[in-house]
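The complex appears here minus one protein chain, its other protein chains still in place.
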Amino acid sequence: MKKVLIIAEQKKGSLKKASLELLTAAKNDEVHAIIFGSQAKAAADELASKGVKEVFWIKDAKFDHYHPEAFASACEEVIKTLKPDYVIGTASSQGKDLVPKLAARFDGPLASDCVELSIDHAKGKHPFFSGKALADVAFEASTISFATLRPNSLAAGALTGAGKVTETSSNFDFASSPIQYQKSTEATSDRPDLTEAGVIVSGGRSLKTKDNFKILFDLADTLGAAVGASRAAVDEGLAGHDMQVGQTGKTVNPSLYLAFGISGAIQHLAGMRTSKVIVAVNKDPNAPLFQKANYGIVGDLFVLAPLITEECKKQLGK
Amino acid sequence: MTLFQISTIAFVFLSLAFFSYNFSKILKTILMGKARNRFGDIFKRAVVFLEQVAGHKKLLRQPGAGLLHFVIFWGFVILTLGTVEWMFYGFTGGISWDRYLPEFIYGPYSFSQDLFNSLVFVAIVYAFYRRIVLKPKRMADNSAKSKADAYLILSLIGGLVLTNLVTHAMKIHHSPETTFASYQPVASFIASFFSEGSFSDPAVYFFWWAHLFIVFFFLNFLPFSKHLHVIVAAPNVWFSKTEPRGSLTTPDLTDEKVTAFGATQTTDFAWKNLLDAYACTECGRCNEFCPTAATGKALKPKTLMIEMRAAISERGRVLQKKTALNEAEQAIVAQEMVPAVFSDQFIWDCTTCGACVEACTVMIDHVDSIVEMRRALVLNKGSNPEEATSAFRNWETSSNPWGFSEQSRQDWLVEKGVPLFDASQHEYLYYIGCAGSFDDRAKKVVESTAKVLNAAGIKFGVLGKEEKCNGETARRLGNEYLAQQMMTANKDVLDQKGAKKILTSCPHCFNSLKNEYPDIGGNYDVKHHSELIQDLLARGALQPKTKMATDVTFHDSCYIGRYNQIYDAPRDILSAVGENKPIEMPRSKEKGFCCGAGGGRMWLEEKTGSRINHNRAEEIIETKASTVAVSCPFCMTMVTDGLKAKGREDIQVKDLAELVAESL
Partner (left out) sequence: MIRWQSDVSLTTMTKIGVLIKFVPDTNSRIQLKGDAVDEADLKFVINPYDEFAIEEAVKTKELWAKSNLPAEIVGICLGPTAAAKALRDAFAVGVDRGIHIVDNAKTATDSRSIATALAEACKTESFNLIYAGKQAVDSDNHAVAVMVAEKLKMPHIAVISKCEWTANTEATVERDVEGGMKDIYKVKLPALFTANKGLNKMRLASLPGIRAAAKKEIKEIPIAAVKAGIKVSGWSLPPERGQVKMIEGEPEKQAAELVRLLHTEAKVI
């Protein structure tokens, strides 16, 4: 039984599901947690109710936004007091920054972005080469070890018993820090950037009009995806040039690429062929993209796209 | 010595001196260019010279204008004799050559002058008619200055021949017996209109001087006129490229002393490029089949030449100044071709299709100048269109422009059991190229080619994942450093395998391997599959069984057609596998319209004007053929896309090899 400190995260007061996935990684261990933000009460309570022995809640409103030095300082205090064997976090934007910093501060080994993680067995799995190979990683014996877990890799978990929430403060001196947080900008659109998107819905010339792209936008909104287009669609004015995927447009690398009415000639392929899963929907059974896709449907995209959107909504419980 | 003699000598001397002064400035400017060896291959040069300068071969492609120019050109040559005699008359104070030559020589000579003065006059009238009434499209965009220049020249020539004829007419009128009137029908005819009584001496002298004056005014106007071609066109033809048209120069990039490459400023061009610019007569033939000119883009070959000449001569003049330069002049000295003379867009628009080079009657090599400017941008500044950067990167690391893994090159082909090349067993090394290795559509062409080769019993092998991209396109995009790296690596593989006969499916691979690799020591017998297949059909090694009943038209590939003069082989193939002969599009063979992908443009966005491939697709549609045959993977992609955009996916786009395979 190890002592584990998890660095939990909350968004707008709700505990992120990914933080509960950390509990699965530490399912046989004594788990403590640290969570930041003035709005984090409900999240802290949830963690305690799910069996986390003690939740250190840094309540100060200055911790509502990520600040590498401040967060590391607060964690450092808790770690020094607690002396955990493992400190783990989500491989989120914050986690990928904070956990390495702490690992360096405490000179502990770090296993990043694991898709499998078991504290008990001191091992996990981590994808290399953009997912082209999967490595089995093992922790060498160390005073303190660190790890981050990729979201959605493990199921959300819970431990037995219930714990408590301790409101904690940090004496980090924000004023004299060389880093001064200014503000956060909203995304220019609700949709993620094409080149970094995990899911992309893409349309070709068969959409016929700019308005018709709406059926793809609906699907994208349901999946939290970005929307792309083939060059032919862009040429016809159905989509903006910033949406063009392909040789002379953007190169994308999503986990899921849904192509509607795109034939998949080499110019387009060059921009999206590294997608992990490719779905092709086209009324032409000879469309080249079917040769490169994981799943294919020969049919009318105008009928299928809305149906798929509905099914996704059901699947995601929306 | 008489006043007449003195004044003639003085006039001629001063005119020639003034002309030499101005022309030497031009000559000096041209000689500021970099060295280029165009002094060998005398026999080849002589043949081209005779064909084009004496024979007007390219000019006569347009019969009306060609004949007109033929007359004026040969007229000038013959009338120059008369001009020399004219000066002799002046220097000697009135002696003509009939004093020394017997009648059987001087008579015909007189006739020749009379005849050609008249023919040239008729030609000038026709020239005015063409410009004012017919208004050829290719001259439509000439500037007002250009038009004024042209009208002045035509008027001067008209004046030249008229004053000549009138002077002779006056002499005939004066003393018909001693002036070989019988050999000068036209001058005599003019003389018949003169009333009784002789002309006063001043009147005759007036016309005599008028003629001499016009001759030397004309001569001295040339350095400032587009008509300078009178002097520089013939040399430009003589010094034109004798190397294969499809081979670009191979600069030595390892020379540590050379720190700048390509043409950044006017003086970075080779002297021949500079001469090209001076030889341009602004006729516009280069624009007629240019794909960028036809689709509203910035680049027009004629504009390229006109602007080059203006920049070259202005900078040349400033560089020759002996006095201190003012600020404006210093700016001219510092001026770079891009962006001061040409925009970036202009330089990158070019598809290197060579229609301009093919059309140019004074043998200007526009493509060469464009590539030199591209080289300067890429090598000196690392500047290129954004989209080209990933193509460059991919060529460098993966040896193909799309970035597919090098190790997977031709996996699919080897899996099908196509053998790897073994020099002891195979006659041909089938060099597939990047498209055939990775592009699904092009793979089908390779399969068809393999099927055809097997049917004919040709033993061939491929290189598999050892095949490297040959570097042709990187070179056309100006990245000469990368191109030479790629060419050398590829050549090493070919040599190591002992390749002697190479078959290609792609015209760009074909052109480079055949015409450019010798420059780096790679010498192979290279064939494009259309050549080989046509040969096999002709020999009976292939027996087409089912012939295509529907109409087919052929889209010439620039690099098979214009660059390598292969026009008939594809057509012979189509005749052999089709019931009907292929339909000829209006813009075919040496006038073939580019698909738009050459010059590296396959990897670039077409952001301005209309689409080149759409333009071609319209022409294809108009033939009403149900199939269009191509012989290049680039053309395949562009034509397919173009037809799709026009909503005519029903028109099949097939490679020649596919049609032959289908017929077996």
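The letters A and B name the chains in turn, as written, and every chain counts its residues from 1.
What we mean here is this: contacts are C-beta pairs under 8 Å (C-beta built on N, C-alpha and C of every residue); 3 or more make two chains touch, one makes a residue touch a chain.
Note that the coordinates shown come from a computational prediction; the quantities given were computed from them, not determined experimentally.
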item	value
Which residue of A:S92, A:T168 or A:Q267 touches the chain not shown here	A:S92
Contact residue for the chain not shown (choose from A:A42, A:L134 or A:A162)	A:L134
Residue among A:I79, A:A111 or A:A229 that touches the chain left out of view	A:A111
Missing-chain contacts mapped onto chain A	65-66, 68-69, 72, 91-94, 96-97, 99-101, 103-105, 107-113, 123, 126-140, 142, 145, 177-193, 195-196, 199, 223, 255-256, 274, 276-280, 290-300, 303-304, 307-308, 310-312, 314-316
For chain B, the residues touching the chain missing from this view	253, 256, 259-261, 378-384, 386, 389, 392, 394, 397-398, 403-408, 481
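Note that only the chains that are shown with their structure count from here on.
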item	value
Footprint of chain B on chain A - complex, ascending	205, 232, 235, 247-248, 251, 265-267, 269-270, 288, 291
Residues of chain B defined as touching chain A within the complex	387, 390, 402-403, 438-441, 603-605, 611, 637, 640-641, 644-645
